[in-house]
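Following: one structure in structure tokens, then a few remarks.
A selection of the complex's chains, in situ.
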Amino acid sequence: MSFNYLQPGKPAVFKDRFTTKVTECIKPYESGDRGAVGILGLPASKSSISMSMAAEAPQAIRKALGSYSTFSATKNHDFKDDVLIDFGDVSVHPTDVEATLDRLHVSVGEMLETEACERYIMLGGDHGVSFPSIHAFQKKFGRVGILQWDAHHDVRNLDDGGRTNGTPFRSLIEGGVIRGEDLVQIGIRDYSNAAAYDDYCEEKGIHVYTMDDLDQQGILQVVEKELQRLADQVDVIYLSVDMDAVDQAFAPGCPAIGPGGFTSRELLSSVRAAAMHEKVKAMDIVEIDPSKDVRAITSRLAAHVMLRFMYK
Amino acid sequence: MSFNYLQPGKPAVFKDRFTTKVTECIKPYESGDRGAVGILGLPASKSSISMSMAAEAPQAIRKALGSYSTFSATKNHDFKDDVLIDFGDVSVHPTDVEATLDRLHVSVGEMLETEACERYIMLGGDHGVSFPSIHAFQKKFGRVGILQWDAHHDVRNLDDGGRTNGTPFRSLIEGGVIRGEDLVQIGIRDYSNAAAYDDYCEEKGIHVYTMDDLDQQGILQVVEKELQRLADQVDVIYLSVDMDAVDQAFAPGCPAIGPGGFTSRELLSSVRAAAMHEKVKAMDIVEIDPSKDVRAITSRLAAHVMLRFMYK
Amino acid sequence: MSFNYLQPGKPAVFKDRFTTKVTECIKPYESGDRGAVGILGLPASKSSISMSMAAEAPQAIRKALGSYSTFSATKNHDFKDDVLIDFGDVSVHPTDVEATLDRLHVSVGEMLETEACERYIMLGGDHGVSFPSIHAFQKKFGRVGILQWDAHHDVRNLDDGGRTNGTPFRSLIEGGVIRGEDLVQIGIRDYSNAAAYDDYCEEKGIHVYTMDDLDQQGILQVVEKELQRLADQVDVIYLSVDMDAVDQAFAPGCPAIGPGGFTSRELLSSVRAAAMHEKVKAMDIVEIDPSKDVRAITSRLAAHVMLRFMYK
């Protein structure tokens, strides 16, 4: 039997026949599928130093994506034919954080092994997820360069609390997964990091840009200059977007909010500029705690960041 | 390819191997299916006199259902084998309220025509949805008796605003769909109705119980007495649960909240008592506006009401 | 020129021709007016020990009153012909608390001098407003008996902070305005008062009932017994309803909330019982801070308390 106004098991949504929603272009992965961008949720935040519900972000960002269409007026292009593949969310372990990191690593690797997509988006979770994720990319593609939007260095020592959301880039460097000179950090903020870790960055050759540096040199100029530099030395570039790089007025839903960061327009234009680069194959978006957000503003911004990455 | 920790396109949920969640027992209707209870969303609230987002309730209540299991300790029974069939939500019209009422009526009728289930739950929406819903039951089953939990009579005149959430029982009586003596209202509150509509109820033979009446006569006693009376004269009994019958402390998410209503335990026990009756075949739950709720308390209570109806 | 759908300067409100709202029966006082109940706002809360926005309550309660009708199903009576007179809100002094107390006293007195109404409701503000208000009643009517719903004695010493919301009944007794034996306190809670003030109450002959006492003796029984006792010795009885006597689940908008108090139904029935007494001529409702409330639940309860007092 068929129904006039019902689709069993489904919520009813208004459909304008001429509008394609981004979510209409997302399909669950099935063996053999090919698509433009793969999406994977890494719902882990028990590695956070302060208590965080960032594990709920992958679903919140996907929901926010539901209000966007596939048409870019700026590019005058409708991306409705770009297939997006959703690999789902990794099932994490309730009590074993190391096991969770391992599951994340395995899952990103398995996704890459499908070779289903040209580029990938990983949705955290806290910043701790970048370590297993980037590690998987390194295994698959070789030398990885990283452009990191962040107020913080995230190179804390591993002894005081294990692999937390404050340590991913330390883990990557110490583990020999990446080299210091292949890491670029933009948006680092005053009074938000320790001197010792600033020293560590210098020692390891990490390129660090504070908000003041960006004000003076221009965000887009820095992004382009550094991508070019990285491109010459690495096999693949990975964008790691910690949303707390953004000013708290524009991203109130991060665990560690503060004033003096990027505006929403600065974030969007810099991600767009970076995503245009040939060697950029991956992006993660981390550190959104939906339970702390206001009207999902931060998840909406993250969803828009995804669009800037996906549609180029 | 198969994955270790991923189900493509799905959020990851912790699974305890010995626990069956209610939502695991719900399946979308497919032709030929048979089940214990059918569930249908009636996401319409543009008929509300005051602005209401009650249209968002069917999804909110289903989500709340997700945290319940199938085991009743009181009955010492696991209802995991009871199949629940989800007919989805009716697609409403954005601007034509009458067309929406018609779609609701058609859809409830189509669901009943499947004869898939023994009993049905309709999730509003505002109370305006009860008119088309009960009308469909009357067409299918004959004379309908109604037990209505409500602070309000909902028999307003139709001239001042058309068919609003203040008129469903007036519409049913004036339209000859039900008889006054087949309608029982419990939980009517002082200073929440007009004298003229109290007179109307009396005139039509509606049985009305105020909170004071219930205090004196006992809620369960009234419910049982009236169900027995109705059973003698009707073909089928329909429960209509307006959540604003409940005290605002226990159901803060209704548009028209106030003090002096049912406690959560009084609501649950009275619905359970009513649901046990042979002739009770249907229930609607209406007037929850999730945007006004606190931690989904009202939707959680509604989900528990569903359980008391479904599992008997 | 006249308009079809406009009343210049007014918000549009849905009007059901058969429903009379309580607010339709309220008129601003004009010289010579007579009415059943007078309403006066005492928007003062700078006397609160802890910071409080209770000064915003008179407007919040009046707004909550707007959703009630004039018909009592229990009494089967429509009170639409009872004229209610609104004397407005007292203009308080921004920085001089003593001047504010004086203005409250003068204003209550001026209202009483109009002899416009049989009974009066004063809307606080914090409990500090009861001192000037009751003082005005004493000047006009003679010996005043008081029935106070409260978790607290409010007989703190005056030296540690002047006339705060913790001192009104001390001020009344020390000032010779009332006698200890004319004051009855119901709902006093454990761990919410000092031993010294319990002693003070005993010394002055104040009749004190804790929540435990009420559980054992019955709220309505206590109210009736004490009103009868007071009636024999005073000229007029004044009800003073501190909303924090109510459990925090039912009145979350009080500055000093806590568990273990009255339910909404206990408050409403006890106020109704008290209001029926001949000698009860006045009531104040205090200690609602609308900025802390949830969906105006506490103001809605206060408005219902007003109805129980006004319509008898």
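Chains here go by letter, A, B and C, matching the order in which they are written, and residues are numbered from 1 within each.
Here, contacts are C-beta pairs under 8 Å (C-beta built on N, C-alpha and C of every residue); 3 or more make two chains touch, one makes a residue touch a chain.
Here the structure is a predicted model, which means the values were calculated and not measured.
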Please state how many copies of the single repeated sequence make up the complete complex in this structure file, given that 3 appear here. 6
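To be clear about the criterion, only the chains that are shown with their structure count from here on.
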Need the CA-centroid distance for the pair chain A / chain C, whole Å please. 56
Gap in Å, rounded to a whole number, between the CA centres of chain B and chain A: 43
What positions in chain B touch 2 or more of the other chains? none
Chain C residues within the chain B interface of the complex: 14-20, 22, 67-76, 78, 80, 249-250, 264-265, 268, 294-295, 297, 300-301, 304, 307, 311
Under the definition above, what is the set of chain A residues touching chain B in their complex? 1, 3-14, 26-31, 40-41, 43, 58-59, 85-92, 94, 103, 106-107, 110-111, 113-114
Residues of chain B that touch chain C when the two form their complex: 49-50, 156-157, 159-161, 166, 188-198, 208, 210-212, 247-249, 252, 256-260, 292, 294
